[in-house]
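Below are the structure tokens for one structure; questions will follow.
Removed: one protein chain of the complex. Kept in place: all other protein chains.
Chain lettering (A, B and C) follows the sequence in which the chains are written, and residue indices restart at 1 in each chain.
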Amino acid sequence: MMTLRAAIRFGFSALALAALAVSLPALAADKIDPVADAKAFKKFFYEKFPKLKPEDFVNGPYSMDEGLHKQWVEKEEFPPYEFAVDLGKEMFTKPFKNGKTYEDCFPNKGIGIRQNYPLFDEKQGKVVTLELALNQCREANGEAPYNYVRDEMAALTAYMAFTSRGKPMDIKIPDDPRALEAYQMGKEYFYTRRGQLNFACSTCHVQSPGERVRTEVLAPALGIMNAMPIYRSEWNSMGTTSRRFVTCNSQTRGVPLTPQDDEYRNVEYYLSYVANGLPISGPGARP
Amino acid sequence: MASTIRVRATSKDDITEVQALIQHPMDSGFVKDSKGEIIPPHFIQKLTFELDGKTVFAADWGGGISKDPYIKFSFKGGKKGDELKVSWSDNKGASDQTTAKIG
Amino acid sequence: MTTNNHQFSRRLILQGAGAVALIGLGNFGLAPALAAANDKYPEEAFKAKNEADAIKALYGKAPEASDKVKLDAPEIAENGAVVPVSVSTSLSDVTSISFLVAENPVALVASYKIPAGTMPAIANRIKMAKTSNVIVVVEAGGKLYSAAKEVKVTVGGCGG
Partner (left out) sequence: MSMHRIVLTALFLLAGTAVALAASEADYKAAYAAADAANKEAGALRNQWTTTASMLAASKKAADAGDFDKAVDAAREAEELAKASIYQAKSEKELWKDMEIR
């Protein structure tokens, strides 16, 4: 882990130096340093919520509000996402028409690997999320892709997350300028205000976690991906990471992008990377 | 098809604790869909738990029970390995049943 | 939830055992399970708009408040669609327990029969249309006792 991070930092310093040499006025603030970002990100949240342990953040608003926490504990006695996990498990090993299964598309047959997603695929030159990988698997085996926002996709990712529970998020940024760029684009998306309400993702999930906006207790951005997919009482059903992004956009009166567009995959990459080391808690239940 | 009923029953010190989760929409008949039309009522009305032919718990439910209903109760008796029978029926005449071993 | 990973896995395995046990279903008809004389579904009570009418339709009388009925419900519901509510009581000879939500379009939510030997303690999850009193009625020794608690609902679960 340390050596990897050191390698990233090293690789990056070299890159930044090269950039400096080309364009002299490059500011220190413009340098892309994921390791420093993740450190600052965690420090911000740990200082904002001194009573919470790092692993509490992956349980979102339930760690922020005592009344909510109690309702959550009661729900977890027999969690509402259990049907999705069972369905996902059944689907995962059921052969496609060509006889292959999802197991054939993933390392370790797909078990206990959720914490490695999203990953930067150097062959495709882009960030590949678990949802995208699942649909790529389907298409490679002659099956139609699933809708990204619910039902089958949520069941599959719920099962895969379930097999990774407790494993620390482990997102890698390979020594590839395209990977760094994707990371940086994701970060930019996260902090960019959009929609008529002029909200960035960070407006709610950095500045105001634990507070109520209208009726919801906002989740902290740190560890928010670790709980995906989630069963939301508000939705009365399961939803994927894609669904969460799309609904966030519409709530700020912005027209959502298409699920798994570059921006969404990149912001998932960024948010997952800065949560490295925190445990996978998905599938989660949320208000 | 997988059962709509999930049951966990555990016996300790002659007390059996039972928890169940049932997959059912539990439409109350007061909710509108995205087109503004009322979703007709569709909910479980009867739920029973039996051990050795004796009812240990029975519920009458209305549409005010949450989607995918959850219930928890305990009763005296029941040993590890005993079979608990669970059945439900809804207002449209559908039903399901299962048995679960007490653990 | 990350803390009880093992416990959860074990639970999944338990369900597997339940599924296997399905084989013994042949002699288990649905009708006999519901055949007891007092097992008729209380249609009228589930039509009543307010809690007093529902209780009357169900029991034919009114309850008295009792501090021996412990109702546990959240101060603020995370979402009206799923409100965990539970009850327990130190009263003896309990024969039934009912849950009502005063402001729901139909007040009666659930009515449970408690045969001898079953503990007078139940947890369930209910819908609430808006902020309202949740009322629990316990029938014990032929008498009715009740407890109530207000639960604030900011996101309704009954059509809102």
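Convention: contacts are C-beta pairs under 8 Å (C-beta built on N, C-alpha and C of every residue); 3 or more make two chains touch, one makes a residue touch a chain.
These figures come from a predicted structure and were not determined experimentally.
Engineer: Which chains here touch the chain that is missing from view?
Structural biologist: A
Engineer: Tell me which residue among A:Lys109, A:Lys126, A:Lys172 or A:Arg194 touches the hidden chain in the full complex.
Structural biologist: Only one listed residue reaches the unshown chain, and that is A:Arg194.
Engineer: Based on the whole complex, identify which of A:Cys137, A:Val206, A:Met228 or A:Val267 touches the chain you can't see.
Structural biologist: In the complete complex, the chain left out is touched by residue A:Val206.
Engineer: In the complete complex, which positions of chain A touch the hidden chain?
Structural biologist: Touching the missing chain: residues 29, 37, 40-41, 44, 187-188, 191-196, 198, 200, 202-203, 206, 250, 253-255, 257, 263.
Here is the rule we go by: only the chains that are shown with their structure count from here on.
Engineer: Averaging only over C-alpha atoms, locate the centres of chain B and chain C and give their separation in whole Å.
Structural biologist: Those two chain centres are 11 Å apart.
Engineer: Cα centroid separation between chain A and chain B, in whole Å?
Structural biologist: 35
Engineer: Give me the residues of chain C that touch two or more other chains.
Structural biologist: In chain C, 15, 81-83, 86, 123, 125, 157 touch at least two other chains.
Engineer: Please set out, as single numbers or ranges, the residues of chain B touching at least two other chains.
Structural biologist: 2, 6, 8, 67, 70, 72
Engineer: Which residues of chain B touch chain C once you look at their complex with the stated criterion?
Structural biologist: That would be residues 2-3, 6-8, 15, 26, 28, 30-32, 45-46, 48, 50, 54-67, 69-77, 83, 85, 87, 89, 95, 97-101, 103 of chain B.
Engineer: Can you name the residues of chain B that touch chain A in the complex?
Structural biologist: 2, 6, 8, 19-21, 23, 67-68, 70, 72
Engineer: Which residues of chain C touch chain A in the complex?
Structural biologist: Checking each residue of chain C against chain A gives 1-2, 5, 8, 12, 15, 74-79, 81-84, 86, 123, 125, 154-155, 157.
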